[in-house]
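Note that one protein chain of the assembly has been removed; the remaining protein chains are unaltered in position.
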Amino acid sequence: MGADGTMVDDTPAIELVGIGKRYGDAVALEDVSIAIAKREFVVLLGPSGCGKSTLLKVIAGLEDATDGEVYIDGRLANYVVPKERDVAMVFQNYALYPHMTVARNIGFPLKMTGHSKEEVRQRVAEMAQLLEMETELEKYPGTLSGGQRQRVALGRAIIRNPTAFLMDEPLSNLDALLRTQMRDELLKLHRRVGRTTIYVTHDQMEAMTMADRIVVLKSGVIQQIGTPRQVYREPANTFVAMFVGSPQMNLFAGQVAAGGAGPRIESPVMTVPLDGHGLDLDVGRDVTIGVRAEDIVLTHDSDADAVRASVTLVEPVGADVFINVSLPGDVACVVRVPATTDVTEGQPVGLHFSGRLHVFGPDGARLSTGDLFVHPAGLG
Amino acid sequence: MDDHAPPAVPAPRRLTGAEHRRLARRYRLRRTLQAYAFLAPNLFFFGLFLVVPSIWLLLVTFQSGGVYGEAQFVGLDNWRQLFVDPLVTQTMRNTLLLAAMSIPALFVVGLGLALLLRNIGRGGPALRAALYFPTLTPLVIIGSIWLFLVHPDFGALNLGIRALGGDTVNWLGDTAIALPTIAMVEVWRGMGFWALFFLAGLLALPEELYQAAHLDGTNAWQRLRYLTLPLMRPVFLFAAIVAIFYTLQVFDTVFVMTDGGPANSTATVAWYVYKSIYVYDQAGFGASLSFILLLMILGLTLGALRLLRSRMDG
Partner (left out) sequence: MVVQHEAPSAITDAGTGQHRRGSARRSSRRPVGQAGPALKAASYVTVAVAALATLGPFFYILTTSLKDSASLFSYPPNWIPDELFWGNYSRLLTETLFVRWTVNTLIVATTVTALKLLFDSMAGYAFAKIDFPAKEPLFIFLLLGLMIPVSALLIPLFFLVRGMNLLNTYWALILPPLANPIGILLMRNFIQSLPRDLDNAARLDGCSEFAIYRRIVVPLVRPPLVVLGVLTFMIQYTSFIWPLVVTSDNRMNVLTTGLAGQRGVATIDWGAISAGGIMAMIPITIFFLALQRFFTAGSLMGALKQ
C-alpha cells in the first residue's frame, strides 16, 4: 500500500475496535479487532455458531454491538442506521424478495435510493449482462435454480457502489460443481470491481483460495489473522492447525525431557531434539507436536530410522491418498501420499517425520515451526 | 498480498464510555419512536375503547341510573342486588344450560360432519359452502327465519309433525321447551362453522400415522378412538374456548325470538345486561351483572383449559 510512493487513501474501509456482542448471557463475539483495507478480500472462517454471521450483522448495523466501535471508511458507524452505512450484504439464504421479479430485485436498492426509472433499468440491464441473467429478468425468485438465485443476490448487492460487500456463506447451498464455478466467478468479479469484501464461510477450501487474509474465529474470539499461507503454514494455535487444512494436522502429545545431547521432546511416537532451534522450554513441560499429513514420508517398515506403524485405512481422494495409520502407544495419524503409492490396509509401514514440525505449548499456542529432525521414540 | 495488509491490531477505542452511552440512547430512542408510531393507532383505540371502559365498568357498578337521568352514587347496592334478584340466578342458569345443551351438540355434530366431509371429494366445496352459509347470516335474520319455522300453527316444523300424525309442539311458548329451541337454533347455525373448523384440524393430522395404523389392522372405530380424538385435543381445546366465549354471550337469538320469555325461561345474562340499560335504566346494576358474565367466561375458559390440559398429560 503506497509502496510505490503515490498518494493512496489508506483509511481502512472497515475497522473494528474491541467488538463484543452478547445475547443475554451468551457471548457471540468477544473483543474482535481488525482493520480491513480498501480493496481487500477478507474471509471469515470458523465452525458453525462461532459468530461469523453475527459479526457481519454488527458491521451492517442489523445487530447492535454490545461493546466496541465499528468504523466504516473512517467514520464511527455504531449509531448509524443500516441504510446509511453504505455496505451491501449477500445473505446466507439469499433473502430475495419473493414478490418481485429478478429485475425488480436487482434494481430495488437503486430505486430506494432515488435513482430515476431510466437509470435503474439501464443499470439492471448491465448487471444482468454481467451475471448472464438477461433471459431470467422477468422471472420470480421462486422459479430460479439455486445458482441463479445466488447470482440475483449478488447482483442486488453489487449494483450499488458501497464501501464494502459483506457476503455470508453465499455458496453454501450450492452443489460442489456450481460452487467451484461460482467461486471463480466471484473472484473474477472481485478483481474487476475491486471492492472491499468480507466473505464468510466455514469451508476452509473456499477460504484458502479466495482470501487476501483469513480471519479464523472460534466461539466469538479471533484465533488468527493472516494470509492463507500464514494460516496454513504457521497456525497460531492447535485450533487453527486442526481447523485449516484437509486432512487435519496430526497432533501428538509430548513432554520436554533432558537428554544427553540437550533438551528434546519425547512422545510415545517420536523424539525431537531441540538443540539449535531457539526453543527454550523447561524440562517436564507438556507440549503438542503438529505435523501435516504431507510432511510425513512413508517408507518400508524395514527402515530402522522410521517410526513403525500399520495402515488402518486407505482413503483415495483423487490425486492423493490419505493413509490412516496407527502408531505405537495407541496413537493414530494421517499421511498424504500420491495416488500411485501402493499400500493396503493392515500393511506394516515406516514413517519419516522429516518435514515441517509445529510445536504448541500447553495452552495450545504455537511456540515454533521449523524443519526438525525426528527420531523414532526411544532412539537418540 | 501481504503488502496491503494493515497492522493487525488497530487503534484503540476513540470514544469514552459516557459518549457511547449518550449516542446509544439517542440511537435506540429513534427506533423506539418508530415502533410506537406503528403501534399508535392500535394503542389509541385499545386504550380508549377497551382499557377505559374496563375501568369505567368497575366505577359504574357503584352508580344507579345514568341512562336517562343523572347517575347517583349508591355504594354496594348494585352488588347487593345481584344476590337478591332472582332473575340474576335465573339468567345465569339459563346461560349455562344453553351452553351445556348447545356446545356438546355442536361438537358432536360438527366433528361428525367433519369426519364425513373428509371422505368427500367431488362436490365437497359446494357442500361445505352450504353448511357454512348460516354462519354468514346475521343472527337477527336467523331468528326471524326460525320464528317462522317454529310457529305453533303454520310453522314448517309443526306442519311436518302434523303430517306425520304427531302432537304439535309449542316451541317457544312452553317454558320447558323454549330454551332447548334456542339451543337448537344455535346448533343449526353453528354446525357448519365447527364442521369446517374440525375438518381443518383433521386435514392437518399426519397421514403416515393413519397408514401405519391401517397396516396394524385397526378398524375405523379404533382409529377414531385412539388416534384421531387424542390428536385432535389441541383443536378441541381451542374450539372449546371459542365456543364458551361465544355461547355465554348469546343475545341476538334470544332478543329476536323470545325477548327472554316465556316467563324469563330464555333470559340470558347478556340479554339482562342489555335490558338493564334501556328498559330498566339500571346501568349500574347491568355493569355488576357484566362482571358476573366476565367471571363466568373466564372461569369456564380456564376450567376447559385445565380439563383438556390434564387429560392431555394423562
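Letters A and B mark the chains in the order given here, with residues in each chain numbered from 1 onward.
Note that in this section a contact is a pair of C-beta atoms (placed from the backbone, for glycine too) under 8 Å apart; a residue touches a chain by one contact, two chains touch by 3 or more.
Not measured: the values here are computed from a predicted model.
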### Query
Touching the left-out chain: which of A:24, A:98 or A:260?
A:98
### Summary
Among the options A:89, A:231 or A:307, the absent chain makes contact with A:89
### Message
Going by the contact rule already stated, which one of B:75, B:234 or B:303 would touch the omitted chain in the full complex?
### Response
B:234
### Query
What residues on chain A make contact with the chain left out of this view?
57, 60-62, 81-83, 85, 87-89, 91-93, 95, 97-99, 108-109, 112-113, 140, 142-143, 156
### Message
Could you pull out which residues of chain B are in touch with the chain that's been left out?
### Response
31-32, 34-36, 38-39, 41-42, 45-46, 48-54, 56-57, 59-60, 66-67, 109, 113, 116-121, 123-125, 127-141, 144-149, 153-154, 156, 159, 188, 191-193, 196-197, 199-204, 207, 210, 214, 234-235, 237-238, 241, 245, 248-249, 251-252, 255-256, 270, 273-274, 276-278, 283, 286-287, 290-291, 293-294, 297-298, 301
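Basically, only the chains that are shown with their structure count from here on.
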### Task
Could you please state the distance in Å, as a whole number, between where the Cα atoms of chain A are centred and where those of chain B are centred?
58
### Query
Considering the complex alone, what residue numbers of chain B touch chain A?
1-15, 20, 23-24, 26-28, 30
### Query
Residues of chain A touching chain B in their complex?
1, 3, 10, 12, 15-18, 33-37, 39-40, 64, 68-69, 76, 78-79, 81, 212-213, 225, 227
